[in-house]
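One chain of protein is taken out of this complex; the other chains stay put.
And then subunit A:
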């Protein structure tokens, strides 16, 4: 009991400290001062009256949403005496692995820099600044020569690193036994069994209505869809973050999705946010970063070639270029096992006083990075709102997909979960694929790293991301990957090479996500 109370007070203190520095705090303060003018507020019962005032005017709700947001995003410190690295990543060997991976990336970036003799950052001449400003809304028409640039790394390079992860304290033994893991990931992480997943994803069960299943044309809308839409409108009217998060577990109606996601992520388009975005935009105009070329290259290679996302090319530049200038993103490194790379002013190598984070937001894009933004363009059309939503999604979810950590939503755990599910429930398939040299993870890794963006049809992808937001976890990606293999198991059993297996799983655009998940979780005999 005492321990719990201590934990709670620690949490409260932590959140209060965080919120005190936020804009919401000053707004609440201002509102409290304003309320003193009102006749309802009496000096004797000042505290209660102001609280009541907040409740009526909706400010309490905003505060609630902010607190909920903090609770969701920031993990609680495990122990009051735990050092800050433990917040990033409690396991030492993982931290070390992440550190050496980062060194490799930075080396690659620096060598590209010296090879091409392009500075990491430079100030743009005024003429160029003007030109860029004019072209801001159509940067896609630019065709700079990017042939010499290569992406710093691709998902498959990262997979190799993960495959070589080993826990030095864990001795597996040379002989195979029932508990040997046949997959590529060889670290003993705790992942959920299917029974635990069934409990966790209870809202996806067979007897609960889902968008993506129960809104099909043959099902009369009175059974589920109409009521669900009404409920969604009510949630939006109440402006309750937590309720919205619970609501989208059953899927979000197309017309309400943009607002619901903004509510869950606690993103509102205040004038300050617009100003902040404009500030970032002017940073982009004034300085040119090497990373910009990497972003250009990535967009041209991936999103521009996609049948559906090519239309949003210009928005992608507007978001990603600003993203790389945004220093507020550095905040997420407190709970990210990764650390932002440092760069030194020319000639002052090693001197901490002359160190800057490079890129300013600490995130080096890799091949396929722009696909995190592309689906969001479907929902948000104003660049500053689109930007905020993406930033929030990144610091809550996407960063976990390319950093090494033991977090249950981290990519390592997702890979391990995927392999465990497959090995446990489709052992014959798993064994067969392994025998022909087509380890399943080699195929599904790219899906999970991109959160299936670009592989699924957009409407299906959005239904999937609804659930990511609803459960505040990426585990559903691993479950879906396993469900896809289960769905195509018959064809996969007949292939005899990795290439053939890739071919069977090359096209996911016709898949319906929710039925697959439901069948795998709830209708498969275990």
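Keep this in mind: contacts are C-beta pairs under 8 Å (C-beta built on N, C-alpha and C of every residue); 3 or more make two chains touch, one makes a residue touch a chain; residues count from 1.
Heads up, the rule we're going with is that contacts and distances are computed from a predicted model.
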{"item": "Undepicted complex member, UniProt protein name, chosen from \"Ribosome production factor 1\", \"SYNTAXIN\", \"1-aminocyclopropane-1-carboxylate synthase\" or \"Tubulin--tyrosine ligase-like protein 9\"", "value": "\"Tubulin--tyrosine ligase-like protein 9\""}
{"item": "Residue among A:95, A:257, A:385 or A:432 touching the omitted chain", "value": "A:257"}
{"item": "Full-complex contact with the absent chain, from A:9, A:305, A:328 or A:496", "value": "A:305"}
{"item": "Selected from A:379, A:449 or A:516 as touching the chain missing from the view", "value": "A:379"}
{"item": "Contact with the hidden chain (one of A:60, A:273 or A:459)", "value": "A:459"}
{"item": "Contact set of subunit A toward the excluded chain (per top definition)", "value": "137-138, 140-141, 216-217, 254-255, 257-258, 304-305, 307-308, 310-315, 377-379, 381, 458-459"}
